[in-house]
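Apart from one protein chain that is not included, each protein chain of the complex appears where it belongs.
By written order: A, B and C. Residues from 1 in each chain.
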Amino acid sequence: MAVLIKSETFNPASLQAAHESSLNTGSFGATATFIGSMRNVNEGDDVIGMMLEHYPGMTEKELEAIIEDARSQWPIDDALIVHRVGDIKPGEPIVLTAVWSAHRAAAFDACRFLMEALKSRAPFWKKETLKDGTHRWVERNTPGY
Amino acid sequence: MAVLIKSETFNPASLQAAHESSLNTGSFGATATFIGSMRNVNEGDDVIGMMLEHYPGMTEKELEAIIEDARSQWPIDDALIVHRVGDIKPGEPIVLTAVWSAHRAAAFDACRFLMEALKSRAPFWKKETLKDGTHRWVERNTPGY
Amino acid sequence: MTIRVKFFASLREQIINPSTEVDGSQAKTISDVWALATDEPMPAHVLCSVNLDHKDPGDPVADGDEVAFFPPITGG
Partner (left out) sequence: MTIRVKFFASLREQIINPSTEVDGSQAKTISDVWALATDEPMPAHVLCSVNLDHKDPGDPVADGDEVAFFPPITGG
């Protein structure tokens, strides 16, 4: 189980592989992964940059609690959450959630739970820079289900 | 949209990255991925090898139809299915399903749909080799939901 | 003309000396193809296809078709 906050861009596949290398090959049969990345359009406007603010300390605490909640609900072998903070550019990854489990139902359910819980509980806020140079705080999430 | 049948072991992250390189960075915000890999235990027995038989021609046709079904149900940007055939060893990947979409709900839903549809419609069959050298056909799937 | 017949996985191992071709003029349905190709009753839960499409045992067949029989699918 691991939570990483990254202030520079990251490679989701590399971090997933690095984490998986600590697991026993053959012990899990299902790996569900989600990557959220920055789109260059939001609510109809061209977006050229984003700043991700967070609440250091609370962020890590909430993400670790979310993983514990997932562990209490599903038989999962391991889980990884990586979240970006700071200034990011379109196309860069914002978040990675990965779950390893014996079977696929738990992996899918827990991976999606991590994302939904993160989006409602982990203190991150997005501020977009539009093409015309203006800034705006993102005020709501898209629906998760 | 792509379907790949692999007779040798494959690297899911590499194939996912190769496929993603054809997409426009920043056009999608959500990537949901599932990897099914071979466990070294099944139904309480140690498993040392597996042979994946398939029905060439029908396999590709069904997998392509499954992707089209997903496209008709969710607004997805792209999808990739990779499935292994032949003799495989514990820990090796069996299947990869990946979906790219603007938002996460469609990516999660469609990725899971690909897996469930594949497990009921795509003509693949698993034969396990147990530790004592005996072989057995896998007769049922674990529940997907 | 003939109908080609294929068996997969456990079914391929279980059915003894099945025909790989049957006379298309004698088979109206997939079940007829089974009866012409083997000496055994069709087991429960057998799946079948015609020309790479999933079908039911009562569905019709025609000269030149490829008919396949297989056990429940276990990929993924």
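Just a few scattered comments:
Just so we're on the same page, a contact is a pair of C-beta atoms (placed from the backbone, for glycine too) under 8 Å apart; a residue touches a chain by one contact, two chains touch by 3 or more.
Because the structure is predicted, anything quoted here is derived from the model rather than measured.
Partner chains of the missing chain, restricted to those shown and counted over the full complex, are A.
Looking at chain A, the residues touching the absent chain are 36, 52-55, 57-58, 61-62, 83, 94-95, 115, 118-127, 137-141.
The rule is short, and it goes like this: only the chains that are shown with their structure count from here on.
Mean C-alpha position of chain A lies 48 Å from that of chain C. Note: centroid distance chain A to chain B, computed from Cα atoms, is 23 Å.
Note: centroid distance chain B to chain C, computed from Cα atoms, is 26 Å. Across the assembly, chain B contributes residues 36, 115 that each touch 2 or more other chains.
Within chain C, residues 76 each touch two or more of the remaining chains.
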